[in-house]
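Removed from the display is one protein chain of the complex; every other protein chain stays in position.
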Amino acid sequence: MILIKCPYCGERDQSEFANGGEAHVVRPQNPENLSDKDWGEYVFFRNNPKGIFYERWVHSHGCKKWFNVVRNTSTDQILKVYKVNEKRPDLTEFENTLRSPSGEPSVGSGNFAVKK
Amino acid sequence: MTAINNECPYISKNKITFSFDGKTFPAFEGDTVASALLRNNIRLVGRSFKYHRPRGIYTCGIEEPNALVQILSEHNEPNTRATVKRIYDGIKISSQNRWPSLKFDLGAINNILSPIFSAGFYYKTFMGPKGFWKNIYEPLIRKSAGLGKPPKNFRSKSIHQYHNTDIVIIGGGLSGLIAARKFINTKYKVLLIEQDSFLGGILKNTNKVESINDNSPSEWIKETEDLLSNSTNITVLKNTLVTTYNFTNHLVALEDKFSGKKIDLNKSELTLHKIRTSQTILSNGHIERFISFRNNDLPGVMLASSFEKYIHRYGVVPEEKPVIFTNNSSTFSLLKSIISLGCKPQAYIDSRRKDEIESEIKKFLKTNNILSYFDAEVEGCDGNKKIEKITVRQGKNYYKINSSMLCVSGGFNPDIHLFTQSKGLVKWDKQIASFKPDTSFQKTVTLGSVSGNYNFKKLCDEIDEKLSFLKTKKLNFEIKLNVSNKFSVKELWETKKKNNSNWSKTFIDLHNDVTTKDLKQAITEGFDRIEHLKRYTTNSMGTDQGKISSINSLAIVSKLLKKEISEVGTTTYRPPYAPLSFAAIAGRSTYEFYDPERKTSIHSWHLKNNAVFEDVGQWKRPWYFKAYNNETMHQAVQRESKILRESAGILDGSTLGKIEIKGRDALEFMNLMYTNAFTKMKPMTSRYALMLGEDGMIKDDGIICKINDQHFIATTTSSGAPKVLADMEEYLQTEWPHLKVYLNSITEQFSTFNISGPKTRDIMTRVFPNIDFSNEAFPFMTFKNFDYQNTKIRIMRASFTGELGYEIYISPKYGLELWKKIFSCGKAFNLIPYGTETMHLLRAEKGYIVIGQETDGTVTPIDLNYNWMIGKNKRDFIGKRSLSRPDTARDDRKQLVGLSPINKSDTIEEGQHIVEINKLPNKIKNPIKYLGHVSSSYHSPNLNQSIGLAMIKGGNNLLGQKFFVTVSGKTQNIPVEIVNPVFIDPENKRLTS
Amino acid sequence: MKKKYSIASIVKNSLSDNENWGKMWRNPNPKKHYDIIIVGGGGHGLGTAYYLAKHHGIKNIAVIEKGWLGSGNTGRNTTIIRSNYLWDESAYLYDHAVKLWENLSEDLNYNMMFSQRGVLNLAHNEHDIKEIKRRVSANRLNGLDTMWLDKNEVKDLVPIMNTDNLRYPVLGAAYQPRGGVARHDAVAWGYAMRADELGVDIIQNCEVKGIKTDNYKVEGVETTKGFIKSSKIGVVASGHTSVLAATAGVRLPLQSRPLQALVSEPIKPVINTVVMSNAVHAYVSQSDKGELVIGAGTDGYNSFTQRGGYDVIEETVRAIVELYPIFGKMKMLRQWGGIVDICPDASPIISKCDVEGLYFNCGWGTGGFKATPGSANVFAHTIAKDEPHKINAPFALSRFSDGRLIDEHGAAAVAH
Partner (left out) sequence: MSKIVSLPGVEITQRDFHQIIIRGNGSETFNNIIKEKTSVKPPLRNLEVKYDENFVFGKNSPDQWSLIFIDKKEHNQINNLVTSINVNEDLLATDCSYGQVYFEIEGSNKDEFLNQLTHFDLRENRFPKSTMAQTIVARIDCSIYNLGSKLILTCNKSYEDYFQKRLKDTALLSNAS
């Protein structure tokens, strides 16, 4: 269970939050102008990277505020928390923080326990 | 024979009795099942999992693979570790996995057949002849499963205790205590957790340490314990085992509150501690490992340090004349312990060469005239249900020694289980021939033997250095030892058998009956990765997770594969560290507290008036009211429905979700959230509205009240309320932050009553004599606010039954009072209370849909012919674009229709399907084409026939046509006619007049 | 079949001290080129290779696995098999699998221990009842053996179940007698052994780093053992599928979530069927070792850590203790997690895509194990013929633009 720092309430147990999937997916201004394929992409397709992921959380059992989180999905480490109206931090900011449990690359199994 | 260590300070002299397999034995308070059995010279305590081989007590702790027993006096608790479970007077215990008795077990036939139970046995046989697997083999295999017998009915009162703390120290042994003393009276909040009932660990388990700062170990422990308990910032938990180490330093630990005591069922017997800490200090020590040799499972084989623990902790010398077999220096203290008690080892066998063995050991052996074999190993042992003879190999020579116990030490493994759970990386250390922690993934520090430091002299320095980043005191303790400070070990994992025999086995996993031969076979079959091999052989998958053997299996495998152990890697240690009680995990949030019950302010009235309740989400809603005791649900609902259409009924609708929406952009927001157009809607009117997902499918419905363009009140379904509010907040915060709108949930702020039926106006006029309820003054789908007594109420004219109806909103403080008043006024008009079932029946007669019944996440407003609810001129609303996708725009989608049986006495069943044939075959081989399903069906008391709503493919074009509806359990279908779904008052006269 | 297993072969080998069993599969180095490469050596992938070789006569196939065979979700699930899905498309697909399961042990001469002990799906409220009855009726018309049981019939099947004295009482259940459980690892091993015999190269310990394409056509895969050429690549990598797809520039509507399971200590038989429940969320069966195998729910966030939240375990155990009070006295032996790839409509994707020669079999979410043989069988057809089998045609990627979803949320909820 991870610990998430709500920008408004501070550090809380993950059980107080709900995840809202990928962040920075903007609802199209004029859906009618989109092709079926593009609209389908908006409704159903989200990035699913192993590694750095920009995602949304809501403090659903707390202040009910939405915010964004940068998390490494291969370790569940939270690298940054920022408010919805704040600028998306650049990927380069996190390049040196990529650390998985086994020191493995961002693509690979999470099951190594022995240091080579 | 067993002997007694009268010097043992830790065991009480209070005598108690316990029973094992029906016989009563004496013991002391403080004994574990194992120490009590050993005290009574009982060595055979169970039968093994697969081969039903006789098994004894192997260890003195949580790592025990063999001695699992059933606690008859505690609801038959199965698979309890005899080495951990402390007994109390009168406790009843039995052995497991044997029939008819422990001494004579018929299942031992498996041992005779054991050569064919090789790795992968089940996968390779029992496949034919056809039908035999399903009907004969498989049921037989299933029946012979398992170890202990199932427990008996039981309701635990285990509780949870959360902790938020700065430091957690796991393990109250020497390192843990030194570390804890550094934190005394510091600013840190510290939790020290010890799995045993006492602190001290190695200080109490052995005589290795002679003194600390010139105090005896027990004095030092006492001093430390006093200091810790006087320090306000440190809490000590004993009898508490940390089982789980999750991300972000979240720990789970189980405290046994009744260790050594009879459980009081009114109290909480277990506490599950759920701990969040900033820093974890692991000082949880090491575990001794065994050596594999022929018949290394015979009762009488015991780990050497465990033997020593029985002496020092429980005052039991399991055997006066044991044989010691070791590959390391640690057994010296055992030798000394045994001699000091006036006993004498029958022999000492050390696999190390003479020159590798410490001179003090050699000197001690000589002085005490102990038969010694150096550069030697135990080839195997023999005996009937216990060790009788031990065979020693020294070079090419074999020696036979008579003894009934064999103490084995194969070295020590740092107990890295929790460390790897924390996702830390381990590394092979040749010096200690084991894995030890290397890189922490979390804020974790390891101290003492868990970190691979077996050197007492270096302990204080290690602790000071590793905790130097914290603001603590520097401490130094002078630790004097009885034994050599250095630890030396020579790798030895398995000894070679003298003769090949199919029945004498060399075990690698005692719990799961896996032999070293199984490992070899698995490798020859191609399983060359340790995890893969583990799955094929079930090695280290038993209840002990291979605590004394998993490193051994890695070593054996690496030799077979001709690889380094570090290359082979370790298996994944999975939480929990030791089996963890389900009752404790569940805590109090189960049984009567499993899920909160939500009750309305009228609940007590419903109870008094014989309501039968239905669960709607967490809410308890009246389902129907019994007019008399024997009234069935069908009777009640028919009665309620009929009376309502004749006079009036009232429903407690307080559970409906209600949301207040306010702000200068409220209108725009509502137009985006709902399909309907609200712009031209007049203030103080209301409208039925639909909410879609972006996929175009109906998600929720409700009535929207418009106070003005800046202020709305929306109702939602009872179970959809939290989701609708959350979705609205989400869109406001993330998609449209520019919209100035605020939302508040007001579900709980109002008692809501739906009163409807032709007599409603009369009743309302009596309840609220000052309000004009005439059709002109108070038309359909309008609402008004009124002062009522000391509060404000809102009344809306709306109906879900198809009859004249009003909804009343009032503060819950006055709700019950008003409800009662309505009844006293309604008495003259035959007003009845009705429940959700009648509501559903009446709305079905009227052709109204219910979310989750007519809709199932695949239904659009168009499918329901609710096109009129879609704001055509709106540029956008949630889900709009999806309605024009090729599949959603099809005109032969499933559409809402009504069903009427052609034979009026037929009953249409909900959930059945509409087909084109009048009879189904007895056995359906090829799929039968169907048009759709019956989404709702009721017996309508007002039409005196069965009616149905159905979602049917292309239903709009099928009105008037005849089809068939299937009947559950029958092949004969019912002929029905597709009709308009509105069965009652299609002109809405009743609603609007 | 070269390796023939039977009681006779076991006795014979026991006489030679079990030292002469042959390797179940070779351990080849990858060739430079294959006609077809399957990425992912779990049950679905190995099965696909087996059916390609057996039914479609293609022999030059490689299965590439980054760990060992069955190290992903094949070895991490709760082994439940059933086909009582609501929609026709799903019922056809899953029942295709059940029919193959019924003969798989004989087909492969390797015992999958498919135990058709029946599967119960409990109803705890009126809504559950309505949903289940509808499903039972639809299943019946599709020729499936699902039936409705009332509370007493459920109690007869599972006497230790607490049906009345709980927050959400048991009101009845759907029961599919042909459903059951199977030995999960054996599925991978059985397919692997027979595929290997038919000439398929099974390459373990080899990680595919990327899929190489040129002008919307696949060229091969970049692996830790070098580049391997192929004009047809089938990706069956569950949680990692979308990561691999991204290397070929293909976007899939998948999210990878932790899914946890746990087992108890072994006890003598006490629960003789598989029981699933959505409202009191837990599913449980007892293995042939006597362990209770318990499935938990998915976590609500993406993760590749193979580790879910502890709260999910707690939620599951609460439900188990509520539904089976005697289990309060039992203990959790092990818990673990897998990575499942979840589709928006809770149905899988078995489909071609915009890149020629690239095929996906993914999105199984929490329910892939039961479909293994069926999925492998139709996927092999799809790759061999370059067009879907009629059973998997509805499970195309295009459904996310045209809207023809197969929404199994309502019918199956979390517990597939």
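The letters A, B and C name the chains in turn, as written, and every chain counts its residues from 1.
One rule holds in what follows: a residue touches a chain if its C-beta (ideal position, glycine included) is under 8 Å from a C-beta of that chain, and two chains touch if they have at least 3 such contacts.
Note that the structure is a prediction, hence the values are computed from the model and not measured.
Chemist: What are the shown chains that the left-out chain touches?
Modeler: Looking at the complete complex, the unshown chain comes into contact with A, B.
Chemist: Looking beyond the chains shown, say which of B:363, B:813, B:875 or B:919 touches the absent one.
Modeler: B:813
Chemist: Looking at the full complex, which residue from B:431, B:468, B:744 or B:903 touches the chain that isn't shown here?
Modeler: Checking each option in B:431, B:468, B:744 or B:903, the one touching the absent chain turns out to be B:744.
Chemist: Among B:134, B:157 or B:953, which residue is in touch with the absent chain?
Modeler: Final answer for the missing-chain contact: B:157.
Chemist: For the chain left out of this view, which of B:791, B:944, B:957 or B:988 touches it?
Modeler: B:791
Chemist: Going by the contact rule already stated, which one of B:662, B:723 or B:766 would touch the omitted chain in the full complex?
Modeler: Reading the full complex, the residue touching the unseen chain is B:662.
Chemist: Could I get the residues of subunit B that touch the absent chain, sorted low to high?
Modeler: 157, 159-164, 189, 257, 264, 266-268, 271, 274, 276, 588-589, 592-593, 595-601, 619, 660, 662-664, 710-711, 740, 742-744, 746-750, 787, 790-792, 811-813
Chemist: List the residues of subunit A that touch the chain left out of this view.
Modeler: 8-13, 15-16, 61-65
We take it that only the chains that are shown with their structure count from here on.
Chemist: Just how far, in Å, is the C-alpha centre of subunit B from the one of subunit A?
Modeler: 26
Chemist: Give me the residues of subunit B that touch two or more other chains.
Modeler: Residue numbers touching two or more other chains: 246-247, 250, 423, 531, 572, 695, 882, 885-886.
Chemist: When you check subunit C against every other chain, which residues touch at least two of them?
Modeler: 67, 71, 305, 307, 309-310, 344, 401-403
Chemist: Spell out the residues on subunit C that touch subunit B in their complex, using ranges where they run on.
Modeler: Per the touch definition, subunit C meets subunit B at residues 5-7, 9-11, 13-15, 17-25, 27, 67-71, 75, 88, 92, 105-106, 109-111, 113, 115-117, 124-127, 130-138, 140-143, 148, 160, 166-168, 183, 185-186, 189-190, 204-205, 264-270, 272, 280, 286-290, 305, 307, 309-310, 313-314, 317-322, 325-336, 344, 399, 401-405, 407, 409-410.
Chemist: Using the touch definition up top, name the residues of subunit A that touch subunit C in the complex.
Modeler: So the residues of subunit A touching subunit C come out as 1-2, 14-15, 18-19, 21, 35-37, 39-41, 43-46, 48-50, 53, 55, 73-76, 101, 107-111.
Chemist: Taking the complex as given, what residues does subunit B use to touch subunit A?
Modeler: Against subunit A, the touching part of subunit B is residues 246-248, 250, 276, 420, 423, 425-428, 435, 438-439, 441, 531, 566, 569-570, 572-573, 694-695, 726, 729-730, 733-735, 737, 875-876, 880-882, 885-886.
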